[in-house]
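What follows is an incomplete set of chains from the complex, kept in their original frame.
Labels run A and B following the written order; every chain starts at residue 1.
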């Protein structure tokens, strides 16, 4: 359960409105790596966590913080839109290059849909969606996803930092940049902690190593014609997991047969000349449970 | 430019068809972390790379390999669908529990749309889309995204490995698991290489550290009531970037003013009682270029 205070986590005080920037800032709100994504990603990771204790507590602390970041950006967008020339006609806008520049760069839906506020979408107006989040239940895999989210988020924030002169906006972004720095450090720390606790190794998931083909777990297949791909540490030496030796496969050959699709069901009208015969029936039904016994009892000759 | 051979990168030889599994396998084809995502992610990273040499060459080698993985999964789906009871009527299916179970678990679009082949969608039929890929131009941030993609991909592949008994399918997945292992090692190696080359540090982007608020780059805000969030290395000691000291903020307070939206433009019909006055115009237009000079010359009194 959650509680809320109307006070913002940090200052959201633009010196003056800037409706063009209000559109760009949508990326940090509803973009693939905006605040909405980290909020829902961490909440779902926390709820999907299978152990009580420090990992779950860490995730829920940061998840709860991120909802407050959504609030900050949403508020900033509204404040940047104050007094925007959204209701100027084209004729008026075209008469004044400054107004025209602003109108051309605005998100029309911030006016038409929201009445001067944010939408839950990115800087091109594409709505945020639930496929942006990662919550696999595997903490190593998810913590890498979290490092990624904070890294992409900080890259985007840093770019947006350079797109404004407004000291108030910059002040808020200095806070966001700092949080993104801390959170990158946090998730990297959490990966180390997982290893220290013996819960995960370097590769996610840390299982099935006995099953996978080891010889294919060590080679870079050289399939493009760049000449320097063998010059990094991915091409020789011990791999980061400590268990493999990196190698370079200079002229890899296909190991499988020719790609082909099987004979089609004629009732599905795939074009077919019959050259491959009829399709094999799907061979399921070698039942091993009680139903097979029933079937055997009733239809012994089948 | 690309060239193609019909021979598959690895064996794609199911022992027998299994149309239910063919649906599940769609996740590795058109899911958020399926082969399509890594293919396009690496291609766009390679094309967006700003330096010739080993990094770009590495990316293009793996990107080219991944198109072949899309081909493998697409072929496997078609082969698993051979002889599927897709055209059985409901009445016939309901009369035979085995057929019914198969029909209930199939993806209807594999029959209706593709005529017994794969669709470019995930295991729930949602189409793959271009927002799944990451190609920011910042190699550190993108290589973390690549580790993530390979980690999530291996987790999903490992889960799918446990959902089949077919030795032919398992053989292919053993290859995929191995490649995911190698590629996780690869991108982790590439991150080390970036650092060794002095191109990037630990935090992406490795810039603006002088600008961001350092005091907010070190603290875990404790906003949930779990009691153990202060027990990991994210809460004390030196951070992974070597430049910060992790700390725990036990009772964080909001630092900003009350969240509020500014007075609205009356022509946008937001409900408003006038208590906050009229909106401030968007203050842009303190032109610094030649247009300002024109304006000054023509309208000196404005």
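We adopt the following convention: contacts are C-beta pairs under 8 Å (C-beta built on N, C-alpha and C of every residue); 3 or more make two chains touch, one makes a residue touch a chain.
Small disclaimer: the values here were computed from a predicted structure and weren't measured.
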With 2 chains placed, the number the full structure-file assembly comprises: 6
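Simple rule for what comes next: only the chains that are shown with their structure count from here on.
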On a C-alpha centroid basis, what's the spacing between subunit A and subunit B, in Å? 4
